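To start, the structure itself, in structure tokens.
On to subunit A.
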Amino acid sequence: MPKIIIDGQEIECRPGIPVLQAALEAGMDIPHYCYHPGLKIVASCRLCLMEMKMPHPKTKEMAWAPKLFPSCQTPAKDGMEVRFDSDAVRANVRHVMEYYLLNHPLDCPVCDKAGECYLQDYTEDHGSAASRMVDEKQKNPKKDIGPQTLLYSDRCVLCSRCVRFCDEISGTSELRVINRGSRGEIDVFPGRPLDNALQGNVVELCPVGALLDKEFLFRQRVWTLKTTKSISPVDSRGQSIYIDYNEEGIHRIRPRFNEKVNEWWISDEARFGWKHVHRDDRLNQPRVRGSDGLVPQRWEELPEFLRKRLADAAKQVSDSVAVVLSPMMSCEEAWLLAKAVRDVAPQAVLFHGFVPVVGEDRTFPKGFVVKAEKCPNRRGIETICEHLGGNTANWGDFLGMASSGKIKAAYVVGGYPNEWLTSEAVAAIGQVEFLVVQDLFPTALTEHAAVEIPSVSWTEREGMFMNCDGLLQEFERALNPLEGTKADGQFFFELAGNVGLFRAKKVREEMAAALPVFADVFIPQELPEHAH
Partner candidate 1 sequence: MKSILYDKTTQAIENTLRNPLVLIVAALVLGAAALVPLWMLFPYYRWLLSDPFWFPIIVMGVMLKVILTSTAVCILAERKLASFTQDRHGPNRVGFWGLLQPMADGLKFFLKEDITPANVDKPIFMLAPVLALITALIGFAIIPWAGDVHWPWMPEGEVVRTQVASLNIGILYMLAVGSLGVYGIVLGGYASNNKYSFFGGMRATAQMISYELPLGLALLSVLLVSGTVRPELIVDTQATTGMWYVFYQPIAFFIVLVCTFAEANRTPFDLAEAEQELVGGFHTEYSSMKFAMFFLGEYAHIVTGSAIMVALFFGGWHCWGLTSAADTSWIGMLIKLNVYFAKVAAFVLFFMLIRWTIPRFRFDQLMRICWLGLVPLGIALLAGTAILVALGWQHNLWASLGMNLVLLVLTLIYTARSTVPVTGRQTDLPEIQVRPA
Partner candidate 2 sequence: MRDEDVIVLEEPQLSAAERLYLPQILDGVKTTLRHTFSVKNRKQVVRQYPEDTRQGRGELRLANYRGVHRLNKDPDGRVACVACFMCSTACPAHCIHIEAGESPWPDREKYPVKFDIDELRCIYCGMCEEACPVDAIELTPNYELVGLTRAEMIFDKEKLLQVYEETKDVKPRKNPPVTDYGLTGGQSKDVAQPNVERKV
């Protein structure tokens, strides 16, 4: 481990990282725009310059070199001594900030980046209140560079992070810096818009308000948003995300650093994969079939009713009760539901739910993978079924047994964001006498269902997913459940005969005691406070 001295303070750092990264990891606030640990280093923003001690050319004594060095491009070597806290460095930052603000418009009140903009932050810390610019500002146009993204050229500081991202991570190279000097700006090639499966990341990469998401444009100011750590359910890798929301609902999803899965990036699927949460046709009350169709039922009466009916069905033929555990469920929910049904019908068959697969896995140049399997928790369900033992089978077997009429009662959990049932599946499941369907949206199963229970989206529950590599990751609740609904975990908790509040942590302890795999929850590193 190399040790370097920054501002007289000895710091131990990982080998091979730049001095800037070492300083950031030590908690220092070093201004920088172009440096990003996931991208190649270009040292173009000139904000992170530092003073370094070097051997004097004549006396060979160590002395502060008269020139400044970019700390992002200088690898940390053992025994090296640098400083940021000096007049020369401060003067540099001040001058560079003034230069950045020459042409930058003063439209923070209407800029969507305001509040999380590093030009704002650094200007407040290092900039000056008045501009000495006497000429007209250079006004570059606003450009529509892709289906999801807008480019406000006049706000750009030309850090070229977005260009490098498209070159290196997505490998599509749509963006380029065109023109030179004060006329330099970012642009796309004619007829080739910024349109790849990872393009949304350029919005977070942009340290200023130049690249903006059309979805989020003008929706909210960032300081009105609350943030929750979560895991994206759109594919089986379980990308780490932040959910930004307020009392009106979700407004956007941002990537969260996760060194084992998605690093700094997320796919656009994950970024825009929350629209179904606010769809108007969500189920919002439990209904039970009476003489004249499905009628609304009170939540309080459901657990007892279901337990009784499932127990009755189990009495007829021992393995006639089926539970279909959807891979959209969290591990805790699957565990609770399986336990609850096995409690009243010990011979109940546990089926793995339908696993949606779209296309093939896509691997990007630096190893980012977008999985074809579009559900977050297949591995988790399989692990739980394997552990609980007894009769377990997969989705195909379930359809086969259902169509042959062997299954008298079934508890089918859905929760998929899109339509997931084929007509054959509906026909097969329709054979079941007592069908409990738990889903987000009305499906073709509604007309066959004896009980229809609303499910809630992953943003409204808490729990953990096991991704395709067997990595166990937890996610927190952001929103309150839709009015009239109940968090799935809470309902299964009550179905299992418990009273009180469902706490994922408590259930997790119980699971970990039974199966050590579940004790090993992976929590990614936090990024340094001042890194971006």
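In the analysis below, contacts are C-beta pairs under 8 Å (C-beta built on N, C-alpha and C of every residue); 3 or more make two chains touch, one makes a residue touch a chain; residues count from 1.
The candidates were selected such that all candidates are chains of the complex that A comes from, given by their letters.
What you see is a predicted model, and the numbers here were worked out from it, not measured in a lab.
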For subunit A, as assembled in this complex, the candidate in touch from 1 or 2: 2
Of all residues in subunit A, those that touch candidate 2 in their complex: 105-107, 109-110, 130-131, 136-137, 139, 142, 154, 217-221, 223-224
